[in-house]
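This is the structure I want to talk about, given as structure tokens.
For this depiction, one protein chain was excluded, whereas all remaining protein chains were kept in their positions.
And now, chain A:
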Amino acid sequence: MASTGITKREALAFRKGVVNGKEMTPQEREAMLKPFLPPAPVKTSSPDRSTLKSPKSPKLSQRTTPKPKPKPTPVRALLHFLLYSIISFIFSIFFRFRRSWRLFTYKVRGVLRHHHHTPEWIVNDVKNVEQLPKHVSVVLDHREDDEDQGNAGLEGLVQDACEIAAWTASAGIPLLSIYERTGVLKNYVPQLHAAIQKNLESYFGTRRRPTLTVKAPHTISYSPPGTPSSEPTENGSTTSRPHLTVLLLSEHDGRDTLVDLTVTLSAMAQKGDIRKEQIDMNLVNAELSDYVSSEPDLLVLFSPTVVLKGYPPWQLRLTEIFHLPDNKGVNYQVFLKALKQFGKAEFRVGK
């Protein structure tokens, strides 16, 4: 309670509107609030706000109205500045230490729990997770320079995508969407398909490898004919292999797509093909989930903080967003932790 800086009488008055057993009148309330208020804006020239109104006013107004401030402002300002420097200094040390500590623990955990490129290990890791998402989404970065692990440029992106696809398939999740702001991957769908396929083979072996479809919104999905799921095995029977769909998203699938939809709807409305009442949430949702992507259950960020970087907004409604603070770069630990976290989450829409 000490943290709030109000007395018991005031707290009670705030909570119940009662002082000494009596209801308060508006006047009494105002009187009680007086000490908490900031200075009146008219008199005290509210130091930094006024800069907005005219560029040269702040100094002028401070000089012309020196009297309303009870305390000498320079001392206060100096105090504020000192305190600010101290706080930011201490915190920056703290943040740096925390980051090193976290990175260290992630590394240790990464060594202890490695997937060893074997689906069985991954299956074992997610064995105890109560519910698995049906649709996982990840955000990848297209980096121009590689500060650390040689994962720069297109090559790095493809490499990351391959690994994530393999983990997703191993965990038994059927749909993976990969968001990358620039959308550069969309230009290389066949190559990406081949690369992921190869990586899946290295995880599962040729015979057990899941079938794969790579697609991007507004394009035909790419699953070459050489990989039919009904390929007869030696026994002559067709084993149903799991299927993985990889969906490539970019910034364009966010705001721009909503704009496109609005443009189309406007054109239709101009021709009289659609009425205003026909535009509702269900229509927008149906269009977007058909043409772009459905709502992912889990969004895994590999960035140190939660910044969405233009991820399609409509689809994010109830998506569980996971990130490991201070983590940098794609690694299995983040993915695994995200799945475990998701298993624990409870979903109560609005309740």
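Criterion: a contact is a pair of C-beta atoms (placed from the backbone, for glycine too) under 8 Å apart; a residue touches a chain by one contact, two chains touch by 3 or more; residues count from 1.
Methods note: contacts and distances are computed from a predicted model.
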| item | value |
| --- | --- |
| Chain not present in the shown complex, as UniProt names it (candidates "Queuine tRNA-ribosyltransferase accessory subunit 2", "RNA-splicing ligase RtcB homolog", "TFIIH complex kinase subunit" or "Alkyl transferase") | "Alkyl transferase" |
| Omitted-chain contact residue, chosen from A:Arg29, A:Lys107, A:Lys134 or A:Lys198 | A:Arg29 |
| Sole residue of A:Trp167, A:Phe204 or A:Phe322 that reaches the chain not shown, by the stated touch rule | A:Phe322 |
| Those residues of chain A which, in the complete complex, touch the missing chain | 1-8, 11, 14-15, 17, 26, 29-30, 33, 35-41, 46, 48-49, 76, 79-81, 83-85, 87-88, 91-92, 95, 254-256, 258-259, 261-267, 269-272, 275-277, 279-281, 284-285, 305-314, 316-322, 341, 345, 349-351 |
